[in-house]
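My questions all concern the structure below.
Apart from one protein chain that is not included, each protein chain of the complex appears where it belongs.
This part shows chain A:
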């Protein structure tokens, strides 16, 4: 590639990476380390491949910067296994299954118990409500809740066993998640989810919405029965965030930095809030220490954002049907996610398309091409990795336990999943 072009890009890249960085740091509050430990160090030192920081074309160039940072060092001391986990994306199957295996015994009857909560007399409504609780979901949220509960219980000098309320929250997190999926599918007009027809496709939009409302009311009743008003508040916030996040998806921001901030905020509300607040809720049940609540919340928040960033990447990298939905689905819905926003910095042509929500003929294909030519996918993946590192930093503040380490390994699963 021609040198002038490179340099030109570098200049603009540095400029934007700083503002993106500020965006990220602003959002994460306590994650100042992101900038001080390694990120700023790159551009500041002015030499080496890490120079390009966030916008580096090849993530491998960034890793060395990161490797040399203090943070990395600390990680290595704390978690001897992390070196292989964090930098290379190769794992054995056994390792991947680990967090699942650890949480399994607490999750055994999860779906049966959820179905018991969904108490309806009319057979058809009952079958709609049970539709996605068929045991074929990943139960990703309940798994985090269960592992977090155990890690927190041990941290609080108890045995790991779940308190009844914590177990309820694992269930409630999956119920709230499912209710929002059912509504999202109506809003997006989706006809497939997890490889089967959506509820709206089979029973129509009207009944789908009512089923979603019913699942939510059942979740809310289960939540109330835990009998803790703080826990009720924390999880009610999630419901509000989910809707506000959906509203945020309706609009596009003209200004590039605003747009990125908007995107991350939307990502928090639509995906991370549920995980973060579920983690916080289980911490409230076992500990009265606000710092512990904050650790639980921050872990969930960072993992949740990373999870969604990876999801947005998969929309561009996964072939159709692998995700259970067509690829480039977000573009088709008019949504500009991480990879597009990064690509737009290299290809300003995307700006107009983003603003008109890819509605003109050929927009989706052209935008897809631009993203493929850009390093938007790598940069989004890199950003997801930073969020996972922060999640690890947070959870490491807890006393060691098998479940805590599983939560650390889980971040790697988030990054490496391909569906």
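By our rule, a contact is a pair of C-beta atoms (placed from the backbone, for glycine too) under 8 Å apart; a residue touches a chain by one contact, two chains touch by 3 or more; residues count from 1.
Here, contacts and distances are computed from a predicted model.
Engineer: Name the absent chain as its UniProt record does, using one of the following: "NADH dehydrogenase [ubiquinone] 1 beta subcomplex subunit 7", "Aminomethyltransferase", "Prenyl (decaprenyl) diphosphate synthase, subunit 2" or "Transcription factor Pcc1".
Structural biologist: So, among "NADH dehydrogenase [ubiquinone] 1 beta subcomplex subunit 7", "Aminomethyltransferase", "Prenyl (decaprenyl) diphosphate synthase, subunit 2" or "Transcription factor Pcc1", the name matching the hidden chain's UniProt entry is "Prenyl (decaprenyl) diphosphate synthase, subunit 2".
Engineer: For the chain left off this view, which of A:217, A:257 or A:373 is in contact with it?
Structural biologist: Of the listed residues, the one touching the omitted chain is A:217.
Engineer: From the listed residues A:206, A:356 or A:399, report the one that touches the chain absent from this view.
Structural biologist: A:206
Engineer: In the complete assembly, which of A:141, A:183 or A:301 touches the absent chain?
Structural biologist: In the complete complex, the chain left out is touched by residue A:183.
Engineer: Please output the residues of chain A touching the missing chain, sorted low to high.
Structural biologist: Touching the missing chain: residues 120-122, 124-125, 183, 186-187, 189, 204-207, 209-211, 213-214, 216-218, 220-221, 223-229, 232-233, 236-237, 239-240, 242-244, 246-247, 250-251.
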